[in-house]
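Yeah, one chain of the complex is gone here, protein chain that is, but the others are all in their spots.
Going in written order, the chains are labelled A and B, and every chain counts its residues from 1.
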Amino acid sequence: MKPITELVKDLADRHGRERRSLLPILQGVVEQEKYLSEFSMLTISRELNIPVTEVYGTATFYSFLECKKMGKYIIRICKTITCSMKGEKQILLAIEDMLKIKVGETTQDGKFTLLETNCLGFCHKAPAMLINNEVYTELTPEKIREILTSYLNDKIIGGEHVN
Amino acid sequence: MSTSHILKRADFIFKNENDWEEVLTKSLARTPNELINELISSELKGRGGAGFPTGLKWKLTSELKSDEKYVICNADEGEPGTFKDREILSRVPFKVLTAIAICGHVIGAKKGYIYLRGEYFFLQQELKKAISEFEFFCKEIKYDFKISIFMGSGAYICGEETALFESMEGKRGEPRNKPPYPTAYGYMGKPTVINNVETLSHTYTIFNYGSKRFYDLGVQFSRGTKLFSVSGDTPKPGIYELELGMSLTDFVEEFGDDDTKAVQVGGAAGFLVPRKKFAETSIGYEGKLVGISLPTGGSMMLFNSSRSMFNVLDNYLNFFAEESCGQCTPCRVGCQQLLKGIKAVKRGEKPAAYLDKLLSLAETMQLTAKCGLGQSVANSFSSIVENFREEMIY
Partner (left out) sequence: MGKKIKITVNGQPVEVEKGTSILDAANQIGVIIPTLCYHKDLCVAGNCRVCVVEVVGQKRLAPACATPCEDGMDILTNTHKVRNSRKHIIELLLSEHNADCTSCYKNGNCELQLLASEYKIMSQDFIHLVPFRNYTIDDFSPSIIKDDSKCIRCQRCVRTCAELQSVNALTMAHKGEYAMITTFFEKSMNDVICTNCGQCVNHCPTGALVEKNYIEEVWSAISDKDKYVVIQTAPAVRVGLGEELGFDPGSRSTGKMVAALKRLGFDSVMDTDFTADLTIMEEGTELLTRLKKALAENDKTVKFPMTTSCSPGWIKFIEHLYPEFLDHLSSCKSPQQMFGALVKTYYAKARKLDPAKIVSVSVMPCTAKKFEAARPEMHDSGYRDVDYVLTTRELAIMIKQAGIDFKKLEDMHFDRLMGESTGAGVIFGATGGVMEAALRTAYELVTGREVPFENLDITPVRGMEGVREAKIKIENPLKEWSFLDGVELKCAVAHGLTNVKYMMDKVRAGKADYHFIEFMACPGGCLGGGGQPIPTNPEIRQRRAEAIYAEDAGMPFRKSHENPEIIKIYKDFLGHPLSEMSHHLLHTKYTARGM
């Protein structure tokens, strides 16, 4: 894991130092750190010569650019209509039961954060969720236990992939 | 289950794409005007939901003089119930890349982008491989055109064309004032063609087989086929390519059953059609075939009798209140008022007549909101409240 100053510099070398390079750089920092701290934003502000307030205003617009400390694995459950109809509530309960956290919270060991999100584009296989960048569909409480256990044991089951 | 098969299926989009190199080469050999005329005579309209004539869009952009122009593929698919673009990008990406490159030839752009929503991150790797192969071929045929992926980060509003540009420019995804339109002032303030993934796939079909093949399908004002994303209370969830112009009765025959209470056409920004109006509703663009026609991104969500329309509306309004960019008054505050309003009526804190004030507010939002999001909330709000008023109250 690179220190932030080095990470930001590398990202800027790759994406550029213009205003339009901001989003890919923010994404790059979130990819490694899972969230954007004050220090990260100040570093990006200096590297790109963009006012730090603007960096903050831009980052907070996007749901996937969290500005609060996150766990190692961010679970995002879809709460839009079809997933809601197909059992999102039961899925939430199963997760809350297993990890002992509510929506918006992070487990004590810093491993999981539970969030809700909007339509993931898998409505025909609802309910669906993201864990970091992996998509899991056709969820049931049993499947949830299986998936989360795999994460706990660091032997992660893969999600939906391209054919 | 009916066996009449009134719905006309087609298979253009997902047909194999092995001929992409040929399609690209022969299209690049044609003049921009020829290609534009082909698109115009096909009467292809945008498949993302707004339905603007694609040929006209490419024509307007090609006519402007500018040192830089861009082609952008809008893959920020976020409308609830829509999942077709994901499927296209994972199964037939070369059709999309070819279409982008041909558009570049038509309008005079050297750079194309795919704005890919953050939730589809898992598609990146394969897509990058495809782009690599594609650019290699372009180099071989000496066509100077590059394509990059720009990732979104979780914002439904970035599917709105000007909000998308703002996002790509490193800013908050707040829609711009229109005019000026993207054809004149788009990404980085330059003339830009921005098309939905599916729209681009259809241009591929048209350039491959000619406009007549496309035009002959569908109905007047709604030519060609469309991908429909079907989900909800249906035994056949999935993606289906169908000719435009079908009536909802026929659709429900195929995908629903006697218990289908209502269908949401076009996502949360679309219309809820109750059973009693299925017969008079056809799926297409402006222009009347049978009763009302509905413009659509193709999301079709079916609800059976067990579903509470109040919960459905509540879900949509929550969605809009969260995803609104927040800059304009009617949308930012209006969404909150509609959401809290129906809850208040349901709990008896406000009288049933308050629903009429809310309907009037929804109309104001439609007239005054700065972009399509705020303007479309009234669609589902009015159609649900008007057709299922009792469910809002009791």
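Following the convention adopted for this analysis, a contact is a pair of C-beta atoms (placed from the backbone, for glycine too) under 8 Å apart; a residue touches a chain by one contact, two chains touch by 3 or more.
Keep in mind it's a predicted model, so treat the numbers as computed, not measured.
Student: Touch as defined at the start, partner being the missing chain; which of B:50, B:64 or B:344 qualifies?
Tutor: Candidates B:50, B:64 or B:344; residue touching the omitted chain: B:344.
Student: Touching the hidden chain in the complete assembly: which of B:312, B:325 or B:384 does that?
Tutor: B:325
Student: Which is it among A:27, A:45 or A:84 that touches the chain not included here?
Tutor: A:45
Student: List the chain A residues touching the unshown chain?
Tutor: 38, 41-42, 45-46, 51-54, 56-57, 60-61, 67
Student: May I ask you to list the residues on chain B that touch the chain which is not drawn?
Tutor: 155, 157, 172, 174, 177, 179, 320-330, 332-337, 340-341, 344, 354, 357, 360-361, 364, 366-370, 375
Methods note: only the chains that are shown with their structure count from here on.
Student: Can you check the complex and tell me which residues of chain B touch chain A?
Tutor: On the chain B side, the touching residues are 77-83, 85-86, 90-91, 117-123, 125-126, 150-156, 167-173, 188, 229-233, 237-239, 264, 268, 299, 301, 303, 307, 311-312, 315-316, 318-319, 322-323, 325.
Student: Could you please specify the touching residues of chain A with respect to chain B in the complex?
Tutor: 18-24, 26-27, 30, 57-58, 61-65, 79-82, 84-85, 117-126, 130, 133-135, 159-163
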